[in-house]
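Can you keep this structure in mind? I'll have questions shortly.
Note that one protein chain of the assembly has been removed; the remaining protein chains are unaltered in position.
And now, chain A:
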Amino acid sequence: MASVEFQNVTKSFGTFNAVSDISFKVADGEFICLLGPSGCGKTTSLRMIAGLETPSSGKIMIGPDDVTHLHPKDRQISMVFQDYALYPHMNLADNIAYPLKVRGESVEKRHKRAKEVADVLKIGDLLNRLPSQISGGQQQRTSLARALVYPSRVYLFDEPLSNLDAKLRLEARGFLNHLQRDMGMTAVYVTHDQAEAMALATRIAVMDRGRIVQFAPPIEIYRRPATTFVANFVGNPPMNMIPVEGTVDGERLQLRAHGVLVRDLPISQGIKAALGKGAGLTLGVRPEHLSMGTINDVNMVSGKLFANENMGPEKLVTFERQDGGRVTARIFTDDAVETTENVAFTFDGAHATLFDAEGKRIPADGEMPL
């Protein structure tokens, strides 16, 4: 296992910068997720670690070595591909053992090792099959087995679960998490599924248009999203974002918008500075922090009922404020939402996140690290 480091790495295709001047370090044994929408540069970054793309500028280190211009075969890394890239003409044993074959191991030795790894992944009795003769989940585990069959410094994952159906994906995700705890592998994992990133990563790098917007542990990404982009991307359903007008009333902050009246928020230096500029604020509240209330509550968001979805353990109630902005609440009670036209929800001021006009989160005074 080894660390991975990006030093001012830029990758451009023609005039388009897929990755713009990013720097970060993955410590030995860390599981990092690169999270972002398609086209944000996460896969390009991963492919640069693998050596499948060469940076236009900057430096990439694996452990103590500068690998920027090293051929993939010399990097001692493993990679699991989105389409699994299983060789259709080889049976599973030969597929899994291929990395050992190119390392010059004997047939007996590599088939023995392939069997060991396959047994761990519960595909040990399929070794004589061709990739086309096994299910998608088994193909996924075969590609994982091929990545695990030889000692590797860094494990790279390019959306390895996105071709699985929902149930298998959860199962595979749990297994990957178990594997990480077991092996303590250094891993870089690319995904656009925020739930996957939250579940697996020790730290998440949220990327947008070729840059890293926030690089932090999942809980911090979730509770303190650095920008409105991160807040929107992480969480399902995403954080509710409401543009508001702020006024200071004594030592408390008041926020107003159509259908919104928030009267009890603490004031911070950042808020004062943002209000001083005269620009508006954005109030962010996660759906699970909204609970049913009345229009007389201290912190109140209200509107006309738009949708009421029963998810089993929870309900998603979406309502539309007067200006058309929609807000979703996630409530865990068994109480039926009254099918009145108008609904009102309330939240604890501690759960409110405020963003300035540029979309950056305004920190509270004396904020402690999570």
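The rule is short, and it goes like this: contacts are C-beta pairs under 8 Å (C-beta built on N, C-alpha and C of every residue); 3 or more make two chains touch, one makes a residue touch a chain; residues count from 1.
The rule we apply is simple: contacts and distances are computed from a predicted model.
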Name of the absent chain as recorded in UniProt (options "NADH-quinone oxidoreductase subunit H", "Xanthine dehydrogenase YagT iron-sulfur-binding subunit", "ABC transporter permease" or "Aspartyl/glutamyl-tRNA(Asn/Gln) amidotransferase subunit B"): "ABC transporter permease"
Residue, one of A:45, A:139 or A:228, that touches the chain absent here: A:139
Residue touching the undisplayed chain, where the options are A:9, A:22, A:35 or A:50: A:50
Options A:78, A:214, A:318 or A:353, residue touching the unrepresented chain: A:78
Touching residue (missing chain; options A:98, A:189, A:233 or A:319): A:98
For chain A, residues in touch with the removed chain: 50-52, 71-73, 75, 77-79, 81-89, 98-99, 101-103, 131-132, 136, 139, 143, 146, 150, 156, 163
